[in-house]
Structure formats: C-alpha cells, structure tokens
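Partial complex: the chains shown occupy the same locations as in the complete assembly.
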Amino acid sequence: MKFSVMVNEGPYTHQAADTAYHFIDAALKAGHEVFRVFFYHDGVNNGTRMTTPPQDDRNIVNRWSALAAEHDLDLVLCVAAAQRRGILDADEAKRNGKDADNIAPGFRISGLGQLIEAGIQSDRVLVFGD
Amino acid sequence: MLHTVNKSPHDSSSLRTCLSLAKQGSDLLLIEDGVYGALSGSIHSDTIAEALNNVTIYALGPDLKARGISEDRLISGIKVTGYDGFVELATVNDKVQSWL
Amino acid sequence: MSETKKFMYVNRHAPYGTVYALEGLEVVLIGAAFEQEVSMAFIGDGVFQLKQGQDTVDSDMKNFSPTYRALGDYEVNRLYVERESLEERGLNEDDLMPLTWEDEDDDWAEKKSIHIVSRAQLSDLLEAQDVILNF
C-alpha cells in the first residue's frame, strides 16, 4: 500500500513529529511504500540542520535524514511555510537575498502542489499535528 | 474509517467532536496525549465506555507506557496496539481522519 | 495520474489565534488547480473562519477573510458548515459571509457556496471522501 504523510508541527515542541516518524518507520518495515512526507505549518522546522538537541535526547532532524537516506524517502518542506519560518535551501537563500541556508540533508523545498499530488497518488494520507 | 485523537479529553474538545461524528463501526485510535482518554475512573470514562458500543477504540501502547498508564487502568474494552498496529489500522480502513 | 478523487479540507480552528486557517486556505487555493472534487468542512471553532466583518486593522495581522470570497472563482463551492457548531457558539447563517459562485451550467446563475448541514449529514460527507486534510 502507498502512504503519504503530512507533518504539521516542529520537532520537540509537539509529539506529532515523533509519531509521524514512528508510523512511517513501521509502515516501511511492514513492506509498504511511502510516497511522500510533506512538512507544513511549523512542520518545516523538522528540516533545519542547525539543531543541537541535548546528548541524552533523540535527534529528530538527523533521524529524518537517516530514514530518507536508507529508504530514498521524499521529504518535502512547503516553500510558503518555510519562508514564513526561516527555513531555506541554497536556491531559496539566493532568491530571498539571505546570506546562508539551513536545510538538512534529505529534505527538499517545494510547493503545496506536492501535497495535493501526494493525495492523488497515494492510497492513504495521514496527518500528524497539534 | 479510522479516526485518530491526540489530545487529552480534559483539555480539548477533540475526542468529543470525534465521537459526535464517527459512524457506527468506525475505528478510533488514541495517540499521544489522547491516550489519557483511555483511563478508567475519570469524569470522561462513562462517555467513552458508552462509545464502545458504536466504535472500536484502540490506544497506542508506546504512548500509554511513556505516560505510566498500565493496561489494568484502561476502560474495559479498549484495545492496546503498537505502531505496527497503527499501520495495520490505516491499511484496513479506507481513510484516516485526524482530529487535531 | 489516477482518476478524480474526493478531497475534503476539514477546518476546526478559529482564525488569527493560530495560523492553521490561513495556511489551510492556501492549500485549498493551490489544490483547486488539480481538478479534483473538492469540498471544505467547518466544524467546531472552524465556523468562526466564515464570520462576517473581520477587521484586523487594529491588530496588524493579515485579514485573509476576503480570500474565502474568491473561492467560488476557483470552483470551490461546497463549503459545509455544521449547524450544531454554529448554534453552540451563538451564531446563525446570517453571521457568515455571503459566499457565492456562478454556475456556468445554469446560465451563470449566482448560487450559495455555504451549505449548513447537520452533524449527521456532515458525518455522511466525511465518510464519502477519498482524502481528508485537517487544518
């Protein structure tokens, strides 16, 4: 079965990012396909490489990057939501006249159409948020 | 149809709204702070026990465990499942509604 | 691309206190280009999104309520509002913005976009969807 997932909250603040991760991990382990993970609202904050959580806690951003590398997951940050919150890749930084970018490995920035497409292409869409 | 509720019934109206709209035969999975709705002996327990006549209610085991809620404290009839069971519920149901 | 799917955008948050209503509306506008069967549900505090007379001049936030009026032009014309949610909040249909669309199959007649439905009807509508996105 083909799943897509929308993640609406940032790391640590709400458990949504954790639950989404564990759901996707379990779906992949059960042999399902994950078509896309779309990060919206504060969810885009899952995709910054600038975090340094305490050593004795999970590293939510690195966990996403590792899962993406292992399973060739498509992790998409919504561009409009990312602009409001200061998450950028090199292209976005250039376009918006910013002096640095902060996107984490395995993530890409794209438009809301990617969410609709995920809805069309997937057998199930799940939303995790606050 | 699978419904998920991730908020405590004491703090948020999500569970009440979910139960008012869930059809007979639906599945409901309590996750995150939503698992507090599975506790017996609370002021919401009777409502939830009654809803069991209508819907099948599950609570996510890892979230119960994190919060120190052992299975003997749950409303009778509520089933405990893991992330694998969550995936299974999302598979056997034709869609998922998250009552955020 | 597969056949047409039924998308429902479920709105349960009041406007302004949180960003979910505004950013949810942005999804609906983008989604309108995909020629799917689209509807919106307004449940609980979500009904406040459609309240008439929103004016943010004193609070310096973006007043996005005019965008709801544009939905008809994007052929988003099935806005289902739960009657019980309105009543519990002391509101009625006249408190909502008068949203309309023009039906090209009926000589461009102007028709209402807002449909007040009962809890039972809304439950049926939810069940009839293929994809539900929550804001």
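Going by the order they are written in, the chains are A, B and C; count residues from 1 in each one.
Criterion: a residue touches a chain if its C-beta (ideal position, glycine included) is under 8 Å from a C-beta of that chain, and two chains touch if they have at least 3 such contacts.
Just so it is clear, the model here is predicted, and its values are computed rather than measured.
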| item | value |
| --- | --- |
| Protein chain stoichiometry for the whole structure, using the labels that appear | A x2, B x2, C x2 |
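Quick note on the criterion: only the chains that are shown with their structure count from here on.
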| item | value |
| --- | --- |
| Higher-contact pair (C-beta pairs counted), A-C versus B-C | A-C |
| Between subunit A and subunit B, centroid-to-centroid distance (C-alpha), Å | 26 |
| Contacts with two or more other chains, residues of subunit A listed in rising order | 8, 125, 127, 129 |
| Multi-chain contact sites of subunit C, meaning residues that touch two or more partners | 130-132, 134 |
| Subunit C contact footprint on subunit A (complex, rising order) | 6, 8, 40-41, 80-81, 84, 111-113, 115-117, 119-121, 125, 127, 129 |
| For the subunit B and subunit C complex, residues of the former touching the latter | 1, 13, 17, 20-23, 95-100 |
| Subunit A partner contacts - residues on subunit B that touch it in the complex | 4, 6, 31-33, 62-63, 82-84, 86-88, 90-91, 95-96, 98, 100 |
